[in-house]
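Starting off with a structure, shown below.
Note that one protein chain is taken out, while the other chains of the complex remain in position.
For subunit A:
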Amino acid sequence: MAAAARLFLRGTNSKLSIAPGSLGTTLLKLSPNCSSRTKTQRRHAAHFTFQPDPVPSQYGPTQKMNLFQSITSALDNTLASDPTAGKSKPETLKDRVFNTPLCEQGIVGFGIGVAVAGATAIAEIQFADYIFPAFDQIVNEAAKYRYRSGNMFDCGNLTIRAPWGCVGHGSLYHSQSPEAFFAHCPGLKVVIPRSPIQAKGLLLSCIADKNPCIFFEPKILYRAAVEQVPEDPYTIPLSQAEILQEGSDVTLVAWGTQIHVLKEVASMAQEKLGVSCEVIDLQTILPWDIETVCKSVVKTGRLLISHEAPVTGGFASEISSTVQEECFLNLEAPISRVCGYDTPFPHIFEPFYIPDKWKCFEAIKKMINY
């Protein structure tokens, strides 16, 4: 599938069908008596259940929004508040929200130039899987602009957005989670939200942040995640991990979609094993909140980190390494990483590939019994 891309979001009209199991439901409706449909022909239900957060009261009136709507809301807020534009009439938006030629290195390079010239640039890469042609511009240019120029120039005004993570059928090139590649690059910020409320607040923080930011959006949550999201702009601080539920026996760390898997795992652990889990959403991968994670591990003594990206060199390895440096004597068991395998992301084998709740549950069992 080609990678069309846009500099500013023009208003999503995604034709990609990402509701898992929807095809199966439709077919069942048309032929309700069809018993020849075997189990293998039905697409699997999602591997997680989205768990919405409570309605925030401190940011003003809220509206029901899914993830992509919350992102559009953030972008609308940004366009409305941009001092250089002044206008918000639809017809004048053409020069502010526009398509570009199909070229990721050009999109990011162009975005860097816009940012260097002092304007806010929000560059969209159609899938995170296609961000690699822009890797040179991101790593060698955007990340290093301020440092190499002695702070005379910078591209803090740049934010790059890209859909991220597994989606049920995305296969090699519509499922990747490339955060680890960028985590290795000082000067960048990498942010991944778990929900609509988080997405809007974190994206607005990225846009406001005076450093180049990459914002990965879990595409499987675009429609599946619905919450009451504040209409007005608000920010959620970067580099501050959030403790979603407190616990005493194991620390579970993840980001994006995998948070919802871990929340379910935490209930399973409580119910079946009597194990109390502390669930942490890292949110910002770079720079990451070392203090919150370590403080938690000092308390619980056990750490499980889970992500879809391949285990070798995945970001869990960085967390694991740092935590064992800081909390070695507090550890009751080796740190566990439940991640994707070291293979490209497969198509039909996705149910076996992903770090699902059963794998995470089993890992907790092993840690408890160590």
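Simple rule for what comes next: contacts are C-beta pairs under 8 Å (C-beta built on N, C-alpha and C of every residue); 3 or more make two chains touch, one makes a residue touch a chain; residues count from 1.
Everything that follows uses one rule, which is that contacts and distances are computed from a predicted model.
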*asked:* Suppose you had to identify the omitted chain by its UniProt name; would it be "Protein YIPF", "2-oxoisovalerate dehydrogenase subunit alpha", "HORMA domain-containing protein" or "Sorting nexin-2"?
replied: "2-oxoisovalerate dehydrogenase subunit alpha"
*Residue among A:Ala46, A:Leu75 or A:Val116 touching the omitted chain*: A:Val116
*Residue touching the undisplayed chain, where the options are A:Gln126, A:Asn211 or A:Ser306*: A:Asn211
*Identify the residue among A:Glu124, A:Glu141, A:Asp249 or A:Asp356 that touches the chain left out of the display.*
A:Glu141
_Residues of subunit A in contact with the chain not shown_ = 84, 95, 98, 100-101, 103, 105-106, 108-119, 121, 133, 136-137, 140-141, 144-154, 156, 186-187, 189, 210-211, 239, 287, 290-291
